[in-house]
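Just below is one structure, and these are the notes that go with it.
A single protein chain has been omitted; all remaining protein chains appear in their positions.
Should a chain be cited, it is by its letter among A, B, C, D and E, assigned in written order, with residues numbered from 1 in that chain.
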């Protein structure tokens, strides 16, 4: 994501005819908006919103009990409303304008100040770029809700959404994509230098760390703070609408092309490569998940296949701009195995109630993907943040990358834990985080929203 | 929408290399299809169909009673079928080919006569342009159905769809987007001159007047003519599937990027700007709607948030190519307040049965947006129809624009009222408009379509 | 689909500035990726996946009984998982790399070997092209499932999916789109020469033969081999969720723009033309279907309108890059009439249990479209495979084309019948094809997948 | 105490319950059921075919009432449920031996 | 008059009703219910876990019939509902004191 040279390359191709005339002394021409890149980025941005609204809302909404389906969908909707405002107000600026210590940006672009109709980021309108990034911020928060459905107060959730997005998402986005410490090639003035690691070059094409590790880990923290649902483990919790979950998975799959291939920020060969590995990893993960189910329970489930697809998509996310088809196969297969172990066994043993497996799918999948990026990154495909050097993983002789990836996962975990604890504390100050047990029993739809899913 | 210069600018950028060679005496080169613009316009066209089928059908279908869900969806489907045929037959030509008195076009392009594979509108294929415009025509009619669901005969609806689209939509589209009186910079031969207002320059980027005021006002007229549903106000009318309404709102949101940013007719900075304000206004309107609900009833509803989103999208529609982020915030917040007042209070007082608030959301929202465009239009963003002059609202010293906007709303209202009365009369001549009370009680799905939503 | 000259034309336009400088002696410049074409192809690829997941799954899932909805959706999901792997492994290479006897390609591109980030097909990344083609392969298999829902074992289906895609889809795709016998202008070394028909030039823009005739005919073969459902014809089989079917039809409609206009493999005038005729044929077919229903049963049904849309889309598929608006009207109307006769009368008479009319809609629709392409192909629109000659049908003096089309349909039918018989035999060797009658009565969701659609 | 059980057209439900309440009886339990009787089945269509459904949606209204209220309740139901067409429904009366109100543990008629 | 109430497997519904109708009795009311009994619960899966459901879908078929028809109706039901496996269901018979046909206001056995 967001590599400089890549953009420049495209630009120079386009301006080739001009350059060809030996304007040797002339300054580099101002970049000109590329309509194809812009078309793809607007499409991608729309696709990433589709992933959350209605995609994720359906994916999650189908798995809870009928009395909580609207409430579950409302969490996603709430994130979209709140984070849009906080993003435009300060987050875009803090993530993508300037740099302070490699950790956070500045406030120069508050309320999109200075972002005009003709401002460009690479060869696309900065307005589009800011919206593309916003859609990532929205879905990241919404992902967390999978862990706390059926019990978290909607008021608490709305407040939490904004706070978490500011305190956790923004610095991570800056560090990885905004030119901060984790992605910087050699960040002498950064917090990294302070800790003795000025050079990071972590690879996270479309958000393995920023989106999935962060949301998954934060989900687990929330679960541990809030405790399980009433009667958890006693009553079977039967999904109210598995078709909805499947439709949601389908929309996530389709939208994820915008998520990953859109992260090339251009309509080019890198986008095409990301598109391909995204699809392959998703299908492979689903297939492997299904095979495990055959072995484990004889019956392949539709929720299983849907979960497999999502797990595959999660894991390929950080890798999508770096690996080739081999990487896609291995990443897809690995994440299915590891994630299945987590949701089917580890959760049972550890007894935490991560209702819809936000941790088991997103933190685990994001980590698997981030680490394997350090193994399979093929320098013939992606670049480091400086845009000049091809990004190589262990298989291409650069095993250090695996260490860097592990360290960056660690940083994401630490930021997520600390940030979520702070957010939880702040939310608790203004409102109760959990609904009353009696409200939980009746269902959040009626008690929180005064609505019922259907007429029967 | 449809500004000439904008297109020309893009074209000249592309042809720059050619021009750079001092072809001083040469005629302006023929415009060359831009593949990026074309990609975005095809995507946008698909997105606008998605808004109606299945978007609006779901949004509306979820809110009626179970016995009428299929019938409600059928209205949208019916509009799509009928209007496609009438559009290709005569409407496209009447709206976008030639001009008669600033009110209507000619019939030169009946059945797309003369629109070949290589015909261009700006830099995109005219085939695509005609389809993009068609999708607007489809959704506009479908929006009206929200007011008459659960009682209008499907046969009457199919006839009404075609008639209304021809008699009301077509002249409005021509007047505003086809070079007719309302948009013309100085229309000396137009009906405007006759009324002493030759210069209008009304701003309606993506259809505040043409789509929302027209459909919303016509909806109210139909409601008043047809009367309320049997037992309206006695039985509570409980939505049969709020998730469907939410999914529909989500698809509308996503599709609206095609609606508004597509109205730039190019993949450029203006499209990017429209994209951004569209999203911001939607989220702000939803958030404000939710806050009002907190105050009014303690409980924020999912239908409320969904309605807020749609209201915000409606209001930003006319403004989307003219205003900046400030305008988006104000327009989003304003429409939520005004629309809420209408659906929650005014309707109760006036006692008309606008079943799904086609008037309260679309006419009201479209009017709010059209007027505020006259206040917030920022000349650094959009152009008047001539394409040469930046479009300025009151805040940029041109308070006349507000008057022009008010007058154009008035024109849209008058055309809608008169046209709908005529259509209603004509439909009444060929078939009964309303189903029998007994059929209404049993439900329109079974009595009109011989179908039931589900097996239980 | 896949015409050489078309691509070249676009390329030369883009490189015009370079060429203009009289590089007379220079070799033709290497093709440069076109970002607009690439944007449209990535969008189209995503849209074609959307057609299957969740589009077709919803379309079919809504029409079966509640106890089989998940199983029905699983068939589509299963095809997506399995065919992705077999496609990347060998099918893409066999279909689109090299040629053996005009029947099949070679294995040079197994596992996308040699397909790098910068490999192009025409002016788009080959990665994108291979995924676009894959999405076609996925939906084709999934279409077949409509005939065997509610009784075919999921294990058998997964195996069948892969086998059929390799044995039937791959050679057909190669013959029609991969430069094989059916499309080749003059294929002297091909199987055609052997049979005395070296010159074919069959027209199939987006898959009338390859996708619809093949799936529809194979569906019928499976139905005849497997027999009807238990109590077929005794119990009424009432759709469990007609809204789902309608949503599915809507997503198919929207996605089909990617299917047909995407088959131009560029974002150009041909794509725009295909876009237009696709939409028109769909709406006309739906309208005619509805009118037939009015005559036949007085009541127009939502399933009828949805089926009409799909039938229209099927029939325009082979024609979409060749015919103009007149062709679209005639093809749309014809397929509605012929398909209605099949599903409403012929099926009743012949008493086979093609559960969701895969044959009546796809084989019949594909054949109607393929034949009428031979009548209405307008040389001002599309090209033969060589890209140099405009493709003309009977109305433009080339009635031979109708014969060629008929022959190509025949070839598709023969390949499908033989291939499906082989696949069925192979599947029977490894697993039982049909579930036990008792399992069928209880429902496949519980017995095959251990899941239930909802909590009630 | 008697159980009065009426199987009627769904669209008459609200009116019937209002009428029963007007008689001073408030405890009522309603079940969505499907009826099979003389009423001609509903015809549904599916791709050019017509299916006559064996069952028609009905609601069952159950109320356990004091003996002296039975006839009044029957009258209230009949007068509101009546349309004169086949399918108007039926009312059955049977004996109830005991009743318990969970909240108060009242037994017998006091619990109704 | 007796109420014959049978709780049986959903998949046998149509056949049973056809059989009852063959005996000349047409008035039948059907309710979707969930049963709990000796039948082993259905096992559902969710992400690698198995849930044994407490309740199994059943249908309840209710018919108020003339006394002399009771045994025939029972036989008709038993013969069609029988599979020999646990979960085949039960039939209960109880007394009905009065019946009313809303459309005609007939009372008693005439209304059945």
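By definition in this document, contacts are C-beta pairs under 8 Å (C-beta built on N, C-alpha and C of every residue); 3 or more make two chains touch, one makes a residue touch a chain.
Remember, it's a predicted structure, so these values are computed and weren't measured experimentally.
Put simply, the hidden chain is in touch with A, B, D, E once you look at the whole complex. Touching the chain that is not shown, out of E:47, E:60 or E:101: E:60 (per the contact rule at the top). Of the residues in chain E, those that touch the hidden partner chain are 2, 6-8, 31-38, 54-55, 58, 60, 74, 77-78, 81-95.
Not every partner is drawn; the one left out touches chain A at residues 234-235, 441-442, 446, 449-452.
Panel shows chain D; residues 1, 3, 14, 17, 21, 26-31, 64, 94-103, 105, 111-112 of it touch the chain omitted from the view.
Everything that follows uses one rule, which is that only the chains that are shown with their structure count from here on.
The chains touching chain A as well as chain D are B, C, E.
Interface residue usage between chain D and chain E, two copies of one sequence, is largely distinct: under half of the residue numbers at the contact are used by both copies. Comparing the centres of all chains, each the average of its CA atoms, the largest separation from chain B belongs to E. The centroid of the Cα atoms in chain B and the matching centroid in chain C are 34 Å apart. Distance between chain centres (mean CA atoms), chain A to chain E: 53 Å. Each of the following residues of chain E touches two or more other chains: 14, 44-45, 50.
Residue positions 17, 34-37, 39-40, 43, 238-239, 241, 267, 297, 299, 301, 303, 456 of chain A each touch two or more of the other chains.
You'll find the chains touch as A-B, A-C, A-E, B-C, B-D, C-D, C-E, D-E.
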